[in-house]
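Left out: one protein chain. Kept in place: all the others.
Order of writing sets the chain letters: A and B. Residues in each chain are counted from 1.
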């Protein structure tokens, strides 16, 4: 690099100082002039209001609220509804609504400048990785929100209105910092009429699934489609899901806790080998490795494939593309065999759509209050109605009008009961995502085998475990 | 007079230099500093760690793999683009009708000149979306065409095949670039004095001979500059890849990962802005070296006219 010389007679240091004085050097540039990095404004200068029974979080009634929403599969209509609810309770507050898909690029400078929004929905392909924000102490501990009374009943704390797994999913170390508002459920999706027409039974064990795949293939349809270009990792619900159901929750805890040999546990190996067998037998739509997820899903709703592995956002995402009589239906991942530790109805539920209150926000209390509003009965129902999805609050979908997908999902969740599980390693350690996308597609496209696939994942686990600069979490 | 000269120089340089220092040099200088820290990118805090990031970079397999892909792109894309553009320019400009070398192009040249420039006006984002779809194995134009032609056995999941993804991306880059260099070379060829061609024709030189011994040396200057432009364009190919193959890992099995993507991943996904800045600085150095090397290597062969 050849930066232009400063004017003669001024040395570099003076030059930098003058630039800084002229306001041209940025944070952290300003910080670099002082020899040591300062701790940054630790104490909050956020707006404070009087705590009362109706205002348990101490919101300053006139403090403006800056809300940034990820405008993805769920749109942002629900957020506009929530903002209106907030505005109704605090009419003096200015509520600023912004929607974006490029969260990281647009928000990063605001975080660095110490001027983040009060509520941020940090989601999507361009999200800021949670571990990055947490490790940098950028998020408010939402403990006070959990312990505050709920909007609907002063005798019930917010913590008790949440669906199972929501608190666990948002907890890093001992702090609850992320409210994942959408109760995402992962399943095999299929078109009910298509299965009825062909007399296909949804499989409950892996053997049944292999037999069914053979039948589907014979009918001239691919059993599964996947988006190998950018979303091969969707399919890990098949092997990892089946492995966890087979061996119980310890299987996933070992993985989350970065145990050596976590990825070579018997059930993980067995399930991955069966997935490899499926790929070898051509049960995945040929050419899938060259499709993006949206293209693969489009092929699937057009009847070119029978199953698609995905989270519950799928119906929303394919709205307008799926034929009206498609009747998207969820089925749990089959178990390896009948001796499984968890029943076949068990589901991975992983709350998603990460709402955070940045710790340097101007209106931290208002941000938490906004989340409390979202978690009210009315807030949950608004969301369910506008998105046909399940929010993280109990009983929100009871009265909502149900689409076929939501209906089947509600039934599947009821059947699962307490048998739900989730994994955290991808949230805690961001480098897994890239690896899983690449390696799962390699496995499905026949470029690697189960052992090679798991060896790569184990190597990454060992690398993270050995790297002292990465903050570790435990469950 | 001397005083006036310096005042004039200072006057002419002041505003552009100020702009350049404020908006270009100072951010990059800061980025260089950041590359020597462990900054995560979201707070004002960072620790100075000297050349730690660079030492890590030296042994980072993914970085070197991406560097290799950059090298391949730098070698293939400019070369193929220039060869295509030269060929097209030669036949539409100086190949002549019915063998009359040096006088106008073949029939229809006018039409071709309009059409060939088209891709140049297609924004990169549009080209990315368009070709992402073009290569779609199921509904894409390419496989569709192959099936129509009865070449169904040639269909491939283009962007999903580690052996084909990078060549596919290269093809798009070439598709987009040929037009501009075609026009550039045509113009250069038109500016070669016609007498030179006349003489060659009288000497009985054929079209190929004329091209090699007259046309090419005469426009070598343009070719050389083009290589540098193209090199810079290729290194900036991030936007296209980001739309065509929006994968953090860089295409199937990492086969299209380029340095700028790895930089992006390190910064925005792994939250290592310090490391990402070090990658960027390394990329700068390589580009500079390349520019210098191309200028040096090709200088000798320049022909003055």
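As a convention for this text, a residue touches a chain if its C-beta (ideal position, glycine included) is under 8 Å from a C-beta of that chain, and two chains touch if they have at least 3 such contacts.
The definition used in the following text is that contacts and distances are computed from a predicted model.
Only one of "Carbohydrate ABC transporter permease", "HEAT repeat-containing protein", "Molybdopterin synthase catalytic subunit" or "Putative tricarboxylic transport membrane protein" fits the UniProt record of the hidden chain, and that name is "Carbohydrate ABC transporter permease".
Among B:71, B:108 or B:152, only B:108 touches the chain left out of the display.
Of the options B:11, B:50 or B:150, the residue whose C-beta touches the omitted chain is B:11. Touching the missing chain, out of B:216, B:239 or B:294, is residue B:239. Taking the complete complex into account, residues 1-5, 23-27, 29, 71-73, 75, 98, 101-102, 105-106, 108-109, 112-113, 124-126, 292-294, 297-299, 302, 316-321 of chain A touch the chain not shown. Hidden from this view is one chain, which touches chain B at 4-6, 8-9, 11-13, 15-17, 19-20, 22-28, 30-31, 34, 41, 84, 87-88, 91-93, 95, 97-101, 103-126, 128-131, 133-134, 138-141, 144-145, 148, 175, 178-180, 183-188, 190-191, 193-194, 201, 204, 206-208, 219, 221-222, 225, 232, 235-236, 238-239, 243, 246, 259-260, 263-264, 267, 273, 276-277, 280-281, 283-284, 287-288, 291.
The rule we apply is simple: only the chains that are shown with their structure count from here on.
Within the complex formed with chain A, the residues of chain B that make contact are 17, 20-22, 25-30, 32-34, 37-47, 132, 135-139, 143, 155-162, 245-249, 251-254, 265, 268-271, 281, 284.
Residue ranges on chain A touching chain B, taken from their complex, read 1, 3-4, 19, 24-29, 31-32, 37-40, 104-105, 108, 111-112, 114, 125-126, 128-129, 131-133, 135-138, 228-230, 285-292, 295, 299, 304, 430-431, 433-435, 437-438, 441-442, 445, 447, 469.
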